[in-house]
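The block underneath contains the structure these notes are about, expressed in structure tokens.
Note that one protein chain is taken out, while the other chains of the complex remain in position.
Right, subunit A next:
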Amino acid sequence: MGSSNKKKKEKKKDFNKAKLKVGKAKAKAANFTDTSFKSKSIVVNQEAIAVDNIDPTKQFKQNLSLAATSKTDNIRRDALSYLINQLSAKPRHDPIGTAGILTKLLPLVSDSSKAVRARLLALFRVLPPSEVRPHAEKILMYTRGGMTHLSNDIRNDTLNVMEWLIEVAGDDVVSCPGGWLKTLNSFSSMLGWNPNVGSAMSSKGWTTGSKTLLGTKKGPESQARQMQVLAQFLKAGFQPEMSAPYESRAYWDNIYRLPGMPNPFAYLNLFGTPRDEGSEMYPDRTSRKRVFDLKWKVAIYTGIDGAKKEGGLVGRAAAALDKVLAEGLKEGNSVPEN
């Protein structure tokens, strides 16, 4: 009996009018189709599963692309490790070339993961210096971007990249377009010594601290480190120029041979956009010194004085910087240029 009653009710149900209630959503119709969703295609980065029997070139490329584009920190880090292995192996396996690697990996300078940044620096260190030199300008751009990054960690790690760059291509760094003034600008902004900011805000009567720095305590270590790298940079900039050793063919090569380096007439800026003062090239020591005296000397000395008074780690770094500066400037005065 019970079951037949139930069946009856169920049959009736179809013809019953759905009761509407105040404040409740209306019941969906029987044939209601939910169309609210939107279809999206899912893009999966190609991550090969099979490991063995893969063409090493292909694998290298794959890892390179993984390092540059993967969303997962660990994958990026591991890919970078793989690349380091390949590049430091003997014989060295580099199917793409330094230029390609740099183009792909430079955005990682301001990567959000610390491990990735560390691996990246390690990878940079295994690149052959002679191949890095032509790309100094490009690397410098990314380095400058990282030096004024919001995150303190990224800034500090970028300083390591800067240090490496000065090591391998110090001369190119200071003489490339924008390499001298703009980098100095970034350094002083990092240290909070920038005269531009004060004048722009025209804040008088307030002694602004060296930096407010959002949310992070500025350790003396990082400031000392910044000064240390700045000292290296200035040292590279004020290095006395050696006259090239005499070569009998050099004269004729200059006239008749195709130049061996990329963009040999960069200083003429034939095809680029017109440069302003900041992004101008300062190819020799004299011009660098002139511009430095004109624009940065006062600001940096003021900063150094302030830092010296702080004493401790910072004071010591400031003293070292002062020494480098004094040497560089003095030497320029005494040594006659040939």
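Annotations for the structure displayed:
Going forward, contacts are C-beta pairs under 8 Å (C-beta built on N, C-alpha and C of every residue); 3 or more make two chains touch, one makes a residue touch a chain; residues count from 1.
Basically, contacts and distances are computed from a predicted model.
The subunit not displayed here is recorded in UniProt as "Protein SDA1", chosen from "Mitochondrial import inner membrane translocase subunit", "Protein SDA1", "SWI/SNF complex subunit SWI3B" or "Vacuolar protein-sorting-associated protein 25".
Within the full complex, the residue among A:60, A:82, A:124 or A:142 touching the omitted chain is A:142. Interface note: of A:59, A:81, A:151 or A:239, the residue touching the hidden chain in the full complex is A:151. Checked against the hidden chain, the listed residues A:98, A:160 or A:194 yield one contact partner: A:194. Touching the omitted chain from subunit A are residues 22, 68-69, 103-104, 107, 110, 112, 138, 141-142, 144-145, 147-154, 178, 182, 185-186, 189-190, 192, 194, 196-197, 199-201, 203, 208, 211-216, 273, 279.
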